[in-house]
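All protein chains of the complex are present and in place, except for one that has been dropped.
Moving on to subunit A:
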Amino acid sequence: GGSSGAIRTFRKLEGLFCVYKPAGVHWKLVRDSIETNLLKGLNAAPSQPLPHEVRLLAQPRHESEASKGLTVSAVSVPVLSKHPLVTGPEFQHIRVGVGHRLDTFSSGVLVLAVGNGNKALNDFYTTRVTRDYTLEAEFGTATDNFTNTGRVVERSTYDHITQDKLERVLSMLEGVNQKTLLTYSSIDMRSQEAYEMAVQGLLGPEGKSTPILTGLRCIRFQPPNFTLEVQCLNETQKYLRKIVHEIGLELRSTAVCNGVRCTRDGLFTLQDALIHHHWTAADVMQAIQLYHSTKKNKKPSKAANKTSALQTSEDNITETQQSEINDGVAR
């Protein structure tokens, strides 16, 4: 027969979406539970009725009459070798890929792709994609793994730290990172092209490079706790925790990271992220449909998937950089 309901449902499931990964859970477990839930949803579709085949069953009447002739009756029986209890469920495995990984300690936006969406995932991550993080930190302690769960290495006072001093350290770090950004972008710095790209915020490394922070600011300061907002490229969460540790050192004290939360990954924001209550096949399908429709609306032309993804991600960055400039002026 034609494609079953399950296969048609699967076609609707191919694409990208993002989930909110809880802290303390390995990203692989998240990926596995999503796959399990999707399989549950797909295999729950009513299966096609069993095909029947006609079999001729011989029924000899008596011993004496055997040679005279045989009665054969045609019986239509279901073909049990196609029964789901014998063949297994229709879908036994789905390709679910993970975008930029979040380590076990961190939480936040985790991009996943289903089926054909995995191709889009590869394209997505070869372009210049930035991510936003919120880092919860605390003064007074230094540990071996830069988090509050590690072994304490040093304790120090933090009364001397003011918000002003913190801001100064942050802008120094930003300056250093800006320099790294310029070093990695492959354009002659003295050209008009470089100026135009800088204005648009398109400067930066293509592909892999060392982690670069394109934006860094403090959004809450209540000693000993403080919260930082970071935009970065090619980062790892461990690098971000190390930044917190280094900020503590720059301020002649110590600091430790209590939480790393990814709030944006490329085009996927917290708003789109599905919490674990919504990791069912139906909710995932809805999220993927939403992703497809926003992609269609954002891209006027089909050509140059790469550049358009680049530009839309840059729009976000430009906005935040504008807000940074405004903040800088306001200070």
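We take it that a contact is a pair of C-beta atoms (placed from the backbone, for glycine too) under 8 Å apart; a residue touches a chain by one contact, two chains touch by 3 or more; residues count from 1.
One rule holds in what follows: contacts and distances are computed from a predicted model.
Trainee: Under which of the names "WD repeat-containing protein 54 isoform X1", "Erythropoietin receptor", "U3 small nucleolar RNA-associated protein 15 homolog" or "Transcription termination factor 3, mitochondrial" is the non-displayed chain listed in UniProt?
Mentor: Checked against "WD repeat-containing protein 54 isoform X1", "Erythropoietin receptor", "U3 small nucleolar RNA-associated protein 15 homolog" or "Transcription termination factor 3, mitochondrial": the hidden chain maps to "Transcription termination factor 3, mitochondrial".
Trainee: In the complete assembly, which of A:238, A:276 or A:295 touches the absent chain?
Mentor: A:276
Trainee: So one chain is hidden, and I want to know which residue out of A:23, A:153, A:187 or A:249 touches that hidden chain in the complete assembly.
Mentor: In the full complex, the listed residue that touches the missing chain is A:23.
Trainee: What is the set of subunit A residues that contact the non-displayed chain in the whole complex?
Mentor: For subunit A, the residues touching the absent chain are 20, 22-25, 58, 67, 69-70, 79-81, 83-88, 107, 261, 270, 273, 275-277.
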